[in-house]
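Of the protein chains in this complex, all but one are displayed in their positions.
In this document, chain identifiers A, B and C correspond to the written order of the chains, with residue numbering beginning at 1 in each.
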Amino acid sequence: MADQLSPAHVERWVHGFVDAVEEAGDHLTDLDRRSGDGDFGTNMVTALRRSREVLAGADTSTAGAPFQVMGETFLAHSGGTSGPLFGMWFRDFGKVGADAGALTLAMVAEATANGWATLARLGSAKVGDRTMVDAIAPASEALATAVDDGSGLVEGLRSAAEAARRGADGTSDLLGRRGRTSYVGESALGSPDPGAVTIALFYRTAVEAATA
Amino acid sequence: MADQLSPAHVERWVHGFVDAVEEAGDHLTDLDRRSGDGDFGTNMVTALRRSREVLAGADTSTAGAPFQVMGETFLAHSGGTSGPLFGMWFRDFGKVGADAGALTLAMVAEATANGWATLARLGSAKVGDRTMVDAIAPASEALATAVDDGSGLVEGLRSAAEAARRGADGTSDLLGRRGRTSYVGESALGSPDPGAVTIALFYRTAVEAATA
Amino acid sequence: MPLRRQFLNKPDDVVSEALEGFAAAWPHHVRLNEDPAYVVRARPATDKVAVVSGGGSGHEPLHVGFVGTGMLDAAVPGAVFASPTAVQIRAASMAADTGRGVLHVVKNYTGDVLNFRIAGELLADEGVRSDIVLVDDDLATDTGDADGPGRRGTAAVVAVEKVCGAAAERGADLETLTALGRRVAAHSRTLSVALAAGAHPGQSRPSFELPEDAVEFGVGIHGERARERRAFGPTGELVPQMVSPLVKALELGRGEQVIAIVNGLGATHDLELYGVFGEVRRFLEGAGIDIARPLVGSYVTSLDMAGCSVTLVRADEEILKLWDAPAATPALTW
Partner (left out) sequence: MPLRRQFLNKPDDVVSEALEGFAAAWPHHVRLNEDPAYVVRARPATDKVAVVSGGGSGHEPLHVGFVGTGMLDAAVPGAVFASPTAVQIRAASMAADTGRGVLHVVKNYTGDVLNFRIAGELLADEGVRSDIVLVDDDLATDTGDADGPGRRGTAAVVAVEKVCGAAAERGADLETLTALGRRVAAHSRTLSVALAAGAHPGQSRPSFELPEDAVEFGVGIHGERARERRAFGPTGELVPQMVSPLVKALELGRGEQVIAIVNGLGATHDLELYGVFGEVRRFLEGAGIDIARPLVGSYVTSLDMAGCSVTLVRADEEILKLWDAPAATPALTW
């Protein structure tokens, strides 16, 4: 059990995330079909596969490098609303780890807080609007608490993953107020927001990478 | 029985012609339907009525003036193939009578010959092509003979009218080689060319104006 | 049944209302005479041969859109798809004449030819010299029958108007212009393809119907059908069928230069026209022919027909220099 995420850990995290989203792709698309236009999973998987290809040839000697590659790939090639937002999300992780030999829990907490701020600034989504912010916000708070409490890396990531999952689950009860889901009203109730579910996968795979 | 056509005679001729074409309008349109696109009578009547209106307010103190008015009216307002050609036809009559107090038989012969030349130049129709030239040519030849023979006005006009009528009748046996009728081939056989029929009316009404 | 409604009041007033709007939209370029209807430059030239064109309406921006410095001195619009009258042409020509004569640029259609020829005779009576350049570029109507009506006139008229307009601006005399215009016309060929016919103002039915798997190949600009239907296909297959016969008819050899005009027939989007132009370029590159000057846009339309035409004009240095000369008209300015 690592107490920092080395570049190798980060690569494992990223590949684990790609695999997890690939596996959940159809389900995520289906969730977007219920609450939007049904392209989320497909777009996400396409952009992630492309990222994986670019990563194969990229220099990933710093802990931020894999995220920088994913950020650029998403910003360069992914359409829709979530593509550029995820691009900026990964970019904030890339920035925090830009010159670092490893990611500490504090750095993950910082990247999460920055990413939350970026997404809020760009997409104007607040907690409760039924977006990925509803998974990010509790994860960010959990990470901040863990850092304050001096928790270990795995413990901190676990609390983030747990918080994100609960946040994602909770979107099932929310009415959409941002993006396409705001047009479908009550008919989305009962299914969670695909963006939030994806954020939960992001932290789950972090835990897996750190514990593998 | 006049031996010259005074401005009053010419006016009577012109009005007689308008009336005659008006009366024959549906028949002429029908002929054009058999050999072209079925707009001849309608177009002709519209332009002639318009000419009659303009004539009512025009100075017609010379023998050519009514024809000048008709020429301008046809050239300014009449579409299709025959409209501009008739415009030029009337114009040649207007020119010959431009400064004249009356039209002699020789002048009618000259205008006819000029008109024929103008139409041949503009429309490239030769005798036998199933156009109004097939009525004009015999009328012109009859008038030339009448002038050479020193015939009287009425006698000369009568011979022209008779020749034009025979020429028009003869177009029933001709295959079209100019204008729209060239596209319909044999199906026009048996009906005369509406333009040629109209030329025959033109000379018939000349006789009526001279003898009234 | 495809429905093709239009923005208009009474169908009969379409042309006169459009002309009124057109003149109001381009007050620094043109002035409209209402009766008889014609359009002249807002600032008429004072000492040059007047270049005048005209024909049926429904082909806009042709011809009124090309009135202005460097192109036409006057344009004479008829009713939709019908020739203007000789009296209109005479009036426009006399308004444009500066004493140095008038060049009539005429697309080869029976009515247009007849009325412009008559106008020439009327003008002669007024002491105004004029001559005609007949534009007959439509390869689809090249039957070789010397006694027939000959090839129709289509998009090459833009090249003739541009080149003669520029030469007139530089002081060329009527004889020179006539010879020049005839040279451009003789070295121009066009083929047009339609995917859907347009509809006459006030009518909701297009002038012909096409099955889903066919294109009208060699279509005209008056809603008339072509002699041929061919299989619909990607532009990569359609365009060579258009360009190859043009190259042959003009006997264009490797190393020669052309002006290439890709023209929309009314309802064809720029995205498509530029795609077509790309294919024209690929084909000509393969044949070693140089597109010295390209022109892509909807310049000679057939109401709201979905279709396009490709025109090639063999170019030499003189023609290219005149093509490049400045023009300032509503539809073409450089």
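Definition applied: contacts are C-beta pairs under 8 Å (C-beta built on N, C-alpha and C of every residue); 3 or more make two chains touch, one makes a residue touch a chain.
Every value quoted in this text rests on a predicted model; they were computed, and no experiment measured them.
> Quick check: which displayed chains does the absent chain contact?
Looking at the complete complex, the unshown chain comes into contact with A, C.
> Looking at the whole complex, which of A:20, A:69 or A:85 touches the chain that is not displayed?
Answering carefully, the residue with contact to the hidden chain is A:85.
> Identify the residues of subunit C touching the omitted chain, counting contacts across the whole complex.
Answer for subunit C: residues 2-10, 14-15, 17-22, 24-26, 57-58, 60-61, 65, 80, 195-196, 198, 201, 204, 210, 212, 232, 234-236, 238, 262, 266-278, 281, 291, 294-296, 301, 303-304, 306, 308, 328, 333-334 touch the chain left out.
> Which subunit A residues touch the hidden chain?
72, 75-81, 84-85, 87-88, 118, 122-123, 177, 179
In this section, only the chains that are shown with their structure count from here on.
> Which contact partners do subunit A and subunit C have in common?
In this structure, no chain contacts subunit C and also subunit A.
> Among all other chains, pick the one whose mean CA position is farthest from the mean CA position of subunit B.
For subunit B, the chain whose C-alpha mean is farthest off is A.
> Would you mind pulling out the distance in Å between where the CA atoms of subunit A average out and where those of subunit C do?
59
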